[in-house]
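The complex is shown incomplete by one protein chain, all other protein chains being positioned as in the whole.
Labels for the chains are A, B and C, by order of writing; each one numbers its residues from 1.
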């Protein structure tokens, strides 16, 4: 394969994630977009959707020539995506699946299907290099796992972890739903999926368990809907088995200090505007003084459409193909 | 009729206008809501839609007992509303139709149908008193007509009037449409219906012609979509046949100085936050100095859901029934 | 005292809380505003600040005739307010102090000064009736205490309580600060005072301890700044000493079921738009299934300027003077 021009395809190119991916791939120095699908806007040019995209007609996914692509990104809806990811694999393409379908591989393992690698490069870089099927992480889990990994790996968590998260509206997708109308969301703020019922929990638990080597902590996860377009902030409360010492950030420094897309914030805590538009996660840690047992607050912010979706997908593609990891991404 | 408890019905009670009307009627000291319809939410209680509304089940409009009401307000979609307004009249109710169906009565006149009175109380108070069928004005025309009436009546306009208008998103209704999603509207601003193609123009022209006694001025009307929930601001440019003298606001003072819902702004120009939540229109006039021919800027702000819809409908009901005009309304 | 016209004064009338109070007092059927102070806008009419307020000139607080008032509300800055509250008491007025100065009465007790009653009517109604000096609660503590009271009273809390809170920008006051500019706050979301360093904690702890009869739970409190004008939502995580039984809301029903300003939400959790503009708190409880030890999420929403400040101040005045508690307030 000549990596100076990787041929890419985007399934589901007109949602928020698909459009972000078109933008990133159009600007990426080593890729060209050769296929883009849309059910609702088939027939129009991809350039009408993203100004910098090539002037190629959107096709329905059923009509897509998957074999024309070196890499296929699927932004299709959960439940529908895995099927097309597997077809793209059968057609010879490498695949990054941005849905949740392949992130918890229990059933796939049981069925003997090809197992997707969980595409969080800061955790699984070596497995991603050279693999052919990637499950791109969810936006909430991306922030939470990067925030918690140093504690999980070191067995430092001693009780239920409360993940209080808030996301911009683009995280809910671009389908016309009344509850996502401007006049409903503006000047409002609400929790949803309260009581540990969000789809992302399965993935969060599965990955946490792997990182913690069995000493799996309990997780409580509450997402909220923010009146902003883009961005996720998570404020995470962690009971620790022992205090972290004079530099509480040392474990993150050790695990992520050299990561191009991880920013460790030492003055204050991150805001979503610190990361919107970039592929970075910004993390801060704040011990709570005066508690009977040590408690740590870990704050993490990402752009849900970039590090939480399309940017991370490109980062995974770069790794998979041996392209420099940061190419085409803002860090 | 015992006006201590006027029985009212709201057709189309779950849109933004219908809900505002439920709120106003629930708080009004002389009315009770006895009927509320909804196609999409039939079966649930009106109280689920508006907390202060009575606990009566929403019914589909086909199942509504229109004869149970003294006054029926129709917030049904344009094109569908007139039919139900006429049925409510046939059932014996007085009717305020908030759609555009009955605002330009040419066809109705030709057909010999009952003609609706155009319900702009500051212009047509006497005709509204005691009438039985009211066409409640559009939101944009309400602001524009109140802004321009003193000039139209006095024949002071000498050329095309430019009405540059901007409305909050609730003006577009509560149907789920992709272009009204928060992630589309936030941080954006756009014109629409550019080039004199907006539905409200017919009504604007018809009323202007009546006010101007035939010397009808040309109108250019450009609406814009604002990233706010509620409110309309119109900045109107009027070529004058002669300068207005030392107090340019004198004609408005003369025509509207005693109006409870008209505020004449003498220091600066109105902002939408000056009127949101009230049934008022705020108007300012600013002569542009140094022009070859005199030019006046008239600024007008209203709450599109109140003075531009539900509040004006209640004002009309008050007049129609002989209730004090400001009752149940904030001025 | 003739309660048909209580003479009220507002110190610091041009901030967000002061203006809200002017509005409420102007609309209240039993009060008239006879005094309003402002350092930055002295000389202009109160009507310029709040349209419905009387046309009386704002004076500097040093020039105010405190003895002209039956009730004085102080919205002056923390640190400055107590002094003026005490002067108003010396001048014979009853006082509601909206600052934090008098909320934790340790020093006052030591000094032998008049002790203010903590003005949370749902907890201290009897002590408020007839008292003469009230410390109006902070906005965050109002929501948190009403959310937690049934658990605190019953000794049901078995570990650190995480109070994750978010407030609209008006909570930060109306002083011109760069970090509160629209271009900084819009499209952003951030935590502040992370690590239990917020001023409201002292008050929260003091009141919690009184409610819990010594079995004081540990509190972790993290406020966030929301890109909305008004409203507070708190998502509170409570480790319980035992599960709550088949109706987890029973304790709230028992304690607050008859309260006019408490809404218990049984379908879903409250959003800030459910309460903005009213003096209500909306509370929901959600047990988290499948935890090793029982964990409850309590959600609470208020309007920070109304139940969190000006509305509660009026509710306190009503009680203090024997006026019906809900008069002049929206519930």
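We adopt the following convention: a contact is a pair of C-beta atoms (placed from the backbone, for glycine too) under 8 Å apart; a residue touches a chain by one contact, two chains touch by 3 or more.
Worth saying up front: this structure is predicted, and the values here are computed from it rather than measured.
Checked against the full complex, the candidates B:23, B:229 or B:280 give a single residue touching the omitted chain, namely B:229.
Per the touch definition above, the residue from C:31, C:74, C:149 or C:170 contacting the chain not shown is C:170. When the full complex is taken into account, the listed residue touching the unshown chain is B:195, out of B:43, B:195, B:214 or B:245.
Check B:59, B:91 or B:297 against the missing chain and you find that the one touching it is B:297. Seen across the whole complex, the unshown chain contacts subunit C at 16, 168-170, 174-178, 180-187, 227-230.
For subunit B, the residues touching the chain absent from view are 160, 162, 164, 166, 168, 186-192, 194-196, 218, 220, 222, 224, 226-231, 233, 235, 237, 239, 268-273, 276, 284, 286-293, 295, 297, 299.
In this text, only the chains that are shown with their structure count from here on.
The innermost chain, defined by the distance from its C-alpha mean to the mean of all protein C-alpha atoms, is C.
Centroids of subunit B and subunit C (each the mean of its C-alpha atoms) stand 37 Å apart.
We define each chain's centre as the mean of its Cα atoms; on that basis subunit A and subunit B are separated by 47 Å.
Averaging Cα coordinates per chain places subunit A and subunit C 39 Å apart.
Contact of a single residue of subunit C with at least two other chains is seen at positions 186-187.
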